[in-house]
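A single protein chain has been omitted; all remaining protein chains appear in their positions.
By written order: A, B and C. Residues from 1 in each chain.
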Amino acid sequence: MLIQERSRPGRRAPAQAPLCAPEPPPIPEHLRRSSRPVLPEVSELEVVRHYTGLSQKNFSIDTQFYPLGSCTMKYNPRACHTLAMLPGFVDRHPLAPEDQGQGLSSCLYELQEILKAVTGMDAISLAPAAGAQGELAGVLMIRAYHHARGDLERTEILIPDAAHGTNPASAAMAGFEVREIPTGPDGDVDLAALRSALGPKTAGIMLTNPSTLGVFERKIQAIAEAIHAAGGLLYYDGANLNGILGQVRPGDMGFDIVHVNLHKTFATPHGGGGPGAGPVGVAAHLAPYLPLPLVERAADGRYRWLTESDRPQSIGRLTAFGGNIGVLLRAYVYARLLGREGLGRVAKFAVLNANYLAARLRAAGFTLAYPERRVSHEFILTLKPEAKAFGVSAMDIAKRLLDYGHHAPTTYFPLLVPECLLIEPTETESKQTLDDFVEAMIAIRREAEQDPELPKNAPHHLPVRRLDEVHAARHLDLAWRSKSSEGDHG
Amino acid sequence: MLIQERSRPGRRAPAQAPLCAPEPPPIPEHLRRSSRPVLPEVSELEVVRHYTGLSQKNFSIDTQFYPLGSCTMKYNPRACHTLAMLPGFVDRHPLAPEDQGQGLSSCLYELQEILKAVTGMDAISLAPAAGAQGELAGVLMIRAYHHARGDLERTEILIPDAAHGTNPASAAMAGFEVREIPTGPDGDVDLAALRSALGPKTAGIMLTNPSTLGVFERKIQAIAEAIHAAGGLLYYDGANLNGILGQVRPGDMGFDIVHVNLHKTFATPHGGGGPGAGPVGVAAHLAPYLPLPLVERAADGRYRWLTESDRPQSIGRLTAFGGNIGVLLRAYVYARLLGREGLGRVAKFAVLNANYLAARLRAAGFTLAYPERRVSHEFILTLKPEAKAFGVSAMDIAKRLLDYGHHAPTTYFPLLVPECLLIEPTETESKQTLDDFVEAMIAIRREAEQDPELPKNAPHHLPVRRLDEVHAARHLDLAWRSKSSEGDHG
Amino acid sequence: MSFIPHTPEDIAEMLAVIGVSAIDTLFDEIPADLRLKGLENIPEALSELEVTRLMQARARLDRPLLNFVGAGAYEHHIPAVVWQIAGRGEFYSAYTPYQAEASQGTLQVLYEFQSMMAALTALDAANASLYDGASALAEAVLMAVRANRQTHSRQVLIPRALHPAYRRVVRTLTAPQGIELIEVPFARQTGQTPVAALAEAGIDECAAVIINQPNFFGVLEEVDALTDWAHAHKALAIALVNPIALALLKPPGEWGAKGADIACGEAQPLGMPLSAGGPYAGFMCCKREHVRQLPGRIVGRTIDRDGRTGFTLTLQAREQHIRRGKATSNICTNQGLMLTAATIHLALLGAEGLERVAATCCAHTRLLAERLSAIPGVKPCFSGPCFHERALSLPAPSAAVLKALVAEGILGGFDLAQDYPELAPALLVCATELRTADEIALYAERLSAILASHR
Partner (left out) sequence: MSFIPHTPEDIAEMLAVIGVSAIDTLFDEIPADLRLKGLENIPEALSELEVTRLMQARARLDRPLLNFVGAGAYEHHIPAVVWQIAGRGEFYSAYTPYQAEASQGTLQVLYEFQSMMAALTALDAANASLYDGASALAEAVLMAVRANRQTHSRQVLIPRALHPAYRRVVRTLTAPQGIELIEVPFARQTGQTPVAALAEAGIDECAAVIINQPNFFGVLEEVDALTDWAHAHKALAIALVNPIALALLKPPGEWGAKGADIACGEAQPLGMPLSAGGPYAGFMCCKREHVRQLPGRIVGRTIDRDGRTGFTLTLQAREQHIRRGKATSNICTNQGLMLTAATIHLALLGAEGLERVAATCCAHTRLLAERLSAIPGVKPCFSGPCFHERALSLPAPSAAVLKALVAEGILGGFDLAQDYPELAPALLVCATELRTADEIALYAERLSAILASHR
């Protein structure tokens, strides 16, 4: 039942609004609303009960294993939440003067330094509000760099076919044309194809490493050399940074620009869709183009925020204020809790978990997409054999996993691999949990063999059965309408 | 699975303990522990997931209708929680000096004043930690009062047979003998029996009004007169105060002592068993005996805590410090949110809801225990007809209600009424919810008629089926033991 | 090992199953010369106790100021319920609801939010958030250019009386696609954007006109005339609105003869703390005909195999993970949790509560403006009707005045001098429902004293 359907005319949660309404303000009649918007009229208890009940319909890290490939769903330490919500931070107006915000600024400055250290870049901007905005900032910097050199012909961005969809979308938003580079059969970029694509129009390349295929791009140094030789820049998509954190750095691989998903690698919560944060880091020659604001420590130890007058070549601002500060604070707390050794340990155990899970599934007879490769922090299973043998799709198996109490891995991505599951266990899950997942996969395959309708009709134990996405798209129902307003807008 | 069963040797949530352990303290060998206690060894994520999962196995006000008679399970406003946890209050050491705690003291003083106003008593102590401790404080004051007058022969407390079990238990703890007074067929106390029980041994009477039978004791003035004439005192059990709040006051009915369950009438949460708070109020002649501490406002407007030297006749202290302060703060916030009119409205709507629910259930063919009486804030249904007709007990129906998403009413209390449900909807529930409950009751009766095994084997949709209480009592299993410790203590 | 549950036995067993002898071997495909020896320049781990102490000390450095600034971020009462529920692990630690059956909580919340925003704006559809109000406006511009089939113009009219930071963000995000923003001046007398000024921009056609209600100065625009002008010139009308103000103001769907085409704005006033600037959430609504051009996530109501109602992400073909370079936006992670807060917030307030908040803000700002204007030399910059912000001109340099106010613990307003030198010295002030008459009086008293010392 929708909250709107619980509504009764005249019901209120009166403690939440000013008790005495003042006179209606003197707004000219023709600018005034003629009828009240139809919003829920419910009591406070109804609100609490309704949304508490809805929350229980979600899977989440706090309740289930969530091996969603490319999403790094690891434990979100609760202290990060508590400490980011301290009154001094949470009540601060974005336009309050910086000399009254030295505590906040010091955290953000230190986060910049920590991100420099883990990425191997020379400068960081925390401004981007999410990974995709970080990507956009990255390609805008590529654009600004070439333009600043008067190099206006570089209109192409190279992107491997296995890339996240945000890569080409960000390149397009920045006004670039996208040129897709194929992947070789071993999962690495097809270097010959890459070389043949290079030319005077090459602005740069967007790469993630380890790639979305769950393997480390071994020829990264050759790629960097080729791109740079062609006058292009290398952009690192930080979505998979968790797989190398503390082991190898994008800066050392030759990348010029990197973004980091703090809501992945730095464990800030995903919140059912966000907010995230996507700081960008750059090599020194790109520092002038970083998006604003930036935090600087002055010689006197005070912190100040850099603006357009400090950084006239900046690509500009991406949100009205300083980005998702509350998320940045959570990431800062996380980084301090882990410290140098802890951050250096993340990838080790993320990769250990992924390799263990892959080895167990492989031993159980499942098919790895790249069996000859070392697994990074995630890996791809192709369920083509099962689909062929039992007529059960990867999606059916994913849905059936929900019944077993595990969130499904990413399905049908990357598009290169048929009937695939992209599985990322992360370092915060225990061996027991991984073993449980393997047992569930084995049990589901047995079901697929013996009673294929079971997975095909899954899920069975969730608040709803399989939802009809086609129906949703064909009979668009995007907003509840009250009966009375149907006439107006229906 | 128990948290102990998730444990693995050497697993840790290391952020939660000091990272560097100092040298073990110089404790003499024979006073030292020889082996570590077997506590869970789990990660922080495991803790979060385990207890989040457990929480989802509970019914609660925030998730379900909870018409548990005599328990006043109403909405617990969330602001009360937030504001009682403000750093100034929650970080305060109980032994911090009172001149550094004027904010807290002012809240508690004003709560005393509010409780005086709603009970009609002359003085209040907030010390008792729960209703039963308030009762005990009440009877200890009765004892102290008589003793102070040299009246040492008054060893009997009169208690109606319908009373809460805490009443006789508290009287016994205070060293009194209990004399039970029967209830008349109309639900009122048998006045003749009461009169014949009075005498020189009468110390007082413990009464709740409305009684646990869900009716208002109409002869309360006559009872008060008789008790006082016999030299006894009247103690008011505040468990049912929600049914009269703002409509009639114990002080005006003639009671000398009252306790208030803040976790009922003042909406502080019940927390799965507590904490509550059970302030006691008294008429002026009993004020010297109130338990400590008490908050006083001095002439200069400053607040101070009264001690034994201020109140040498006090019955003393009931807990080490000032009682459940955090609960008192929640009640204070609740009282301020409701204010004068709001507190005056509580009983009206609690009684409206109970009468409506009773009327609908009666119209649906259910049997009220006292059909000729006006229903107070709660009422008793006897399911004897259904038990006889369908062989289905009140407990079966209660368990089946759980399947319908409603918490069960109180079952088999009061003991006077066979196969009874004591139903208290409270004022914060909507008509829709009450209607849902009626529909569920009707549906369950239909099941009892057509498929009695359904209710008899209920619940069906909860985390467990009907639990075996006899097995629990016969095969006592009160603590998990590790395999290794079985030998030592098993 | 912080947050890593592996025991030594676990590690040994796992390595044995993998068939390697050490974790380091698992990185053997990384060129050896790239491998890091260890992280540097990062401090050692702290316990939660130590981090708590550190963050509390830093938070205490950030002095709370009595706040009279709005300028895009508004200090409103947030019911305790909002974050106690939105902070529940099941909302807080869930991912984007790709697996709909396991995400009905989040999905239904988002559908309810879309419904509430559609009701507030009187438009047909809403998305499930953009990063903030400024980036939402930029996305609205991009959307309008895509959606406008009547003209090939890539010119968009943007009022000068629109938040300067928003204008900068729109420029950052739309210039790479060759979109030209043409600034429309405001009337010095009223503070409104005159319809005549649109015409004076000197273009026959444009892709869109941005209409800001209330505008940056808190002044109410003549939205009907502006909308009709846009439609008469083949442009789409983009409304940039404050959701609290919509409780009282004519909704974008009813502006002019045909209604605005797109409405967007900042959802922060709906239950999001100031939090130094974020996370907030941008919202966007539109007419049905444009829904396939909406950027961002959209939730639809559908049915499951048993015909029961359920919710799912829909129209995903617009999005980057399907359409890649041709998507309506590159947005992926959005501000979902903030919408959970906004939905709970709106449910608690209802239309009548929202109206009370809006009216109280208006009244408080009116009182503030009256009290401050009573100080010699202080006067309103504009004559137009206002909502809950007011531009006031000062008899002394605004930066110095604000600095002196901060020394008194007062955040006295947004300094208009930098972005609007033509108004200087001037402040933009705001008093929400949180500001009391006493606090307003305190501000007036302190400002009066400060200005006296400047004379």
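Just so it is clear, a contact is a pair of C-beta atoms (placed from the backbone, for glycine too) under 8 Å apart; a residue touches a chain by one contact, two chains touch by 3 or more.
Being a predicted model, the structure only gives us computed values, none of them experimental.
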Determine which of the presented chains are touched by the chain that is not presented, and list them.
-> A, B, C
Which of these, B:Leu368, B:Leu402, B:Leu416 or B:Leu454, touches the one chain of the complex that we don't see?
-> B:Leu402
Just the residue numbers, please: which parts of chain A touch the chain that's not shown?
-> 8-12, 14-19, 42-46, 48, 52, 77-79, 81-83
It is residues of chain C that touch the chain not shown, namely 47-49, 52-53, 77, 79-80, 84, 87-89, 433-434, 436
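We take it that only the chains that are shown with their structure count from here on.
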Considering only C-beta pairs in contact, identify the chain pair with the most of them.
-> A-C
Farthest chain (mean CA position) relative to chain A | B
Let me have the rounded angstrom distance from the C-alpha centre of chain B over to the C-alpha centre of chain C, please.
-> 46
Express in whole angstrom the distance between the two chain centres, defined as the mean CA positions of chain A and chain C.
-> 20
Send over the residues of chain A in touch with two or more other chains.
-> 15, 44, 48, 52, 56, 61-64, 75, 77, 79, 337, 428-430
Sequence positions of chain C contacting 2 or more other chains = 1-6, 10, 45-48, 79, 81, 89-90
